[in-house]
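Only a single protein chain was left out; the remaining protein chains are all shown in position.
== chain A ==
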Amino acid sequence: MTKQRRPHILVTGAAGALAQRVINQLRDHCDLVAVDFREQVYLGDDIPSYCIDFTKRVFEDLFRRYEFDGVIHLGRIQSSQLTRMRRYNANVLGTQKLLDLSHKYGIKRVVVLSTYHVYGAVAYNPALIDESAPLKAAGLSADLVDSVELENLANIYLWRYPELNITILRPCNIVGPGVRNTMSSLLSSDNAPVLAGFSPMMQFIHIDDMADAIVRAYKKPVRGVFNVAPEDWVAYQHALKLCGCRRIPIPSIPPVVPNLILKTLKLKSFPSYLTAFFKYPVVIDGRAFAREFDFKPKRPLKEIFRFYRENKRPV
């Protein structure tokens, strides 16, 4: 009698804290292979880990060698990392290669991590944006084009190759221990810039809850695009206050002034192309995902902010 084969899963973005949380949740029941565009990380003897550019030919060897059943694509280079060109190559061309190989090698389940940034922060945004809303981010800044194109690409494959069972997740701000994105570095800093007179509503999800959401999504092969956000909201400046950050106001009108200041300062945690997100709200509706995947975040906002208050500048 043959032993039932454990699912083989490729997890991208392995150097990130989120991927490592996902790997830890899955490693007992699945055979995982971790890859990252940026660096090679050690994840234990049982998990092969590679530093690979997805656009290179050797990437295909992993598909031949490990016979994957599923792909969890978390390796999106964030808009604060690398140059625009390299990010475009990694996010758009890299993802295209990944999806092509997934199709060629008969992958049955693909989960792609996107971001709520794709909706774009504009003054006329309604609250509780649902998945069918237009993606306005590309019109805001060329630095967000790759995020939108990654989504479009995944969407094309979603409909063209239904057997891939692609699910695209658009989470709100992922924060918590180990997270290195712009929002997390703002919350963990002593002084955080704000646009004077603007405190948009924001949503935050704890990294453990997000890992849980990804694992749930992977386990239930429902195709589609889903927002992932808890049903709790807070104004940006209030969140900073709860994290013990001193708020440094930047003049906000006319709009060229903050852009000019931020372009000059070149703050990594408050880049000029994300200015709009600190001015206008992008509140997404995560209820469809919660219903479909029976998902309920466990960590309340107060707990998330307490962590940042008590761990200024985490190692």
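In this text, a contact is a pair of C-beta atoms (placed from the backbone, for glycine too) under 8 Å apart; a residue touches a chain by one contact, two chains touch by 3 or more; residues count from 1.
We take it that contacts and distances are computed from a predicted model.
UniProt lists the omitted chain of the complex under the protein name "1-acyl-sn-glycerol-3-phosphate acyltransferase" (options: "1-acyl-sn-glycerol-3-phosphate acyltransferase", "CbtA family protein", "Thiamine/thiamine pyrophosphate ABC transporter permease ThiP" or "Sulfate/thiosulfate import ATP-binding protein CysA").
Only one residue from A:Cys51, A:Leu93 or A:Leu128 touches the chain missing from this view: A:Leu128.
Of the listed positions A:Pro162, A:Gly178 or A:Pro300, the one in contact with the omitted chain in the full complex is A:Pro300. For the chain missing from the display, the contacting residue among A:Asp61, A:Glu163 or A:Glu231 is A:Glu231, taking the whole complex into account.
Where chain A meets the chain that is not shown, the touching residues are 123-129, 195-199, 201, 231-235, 238, 242, 252-253, 280-281, 283, 285, 300-302.
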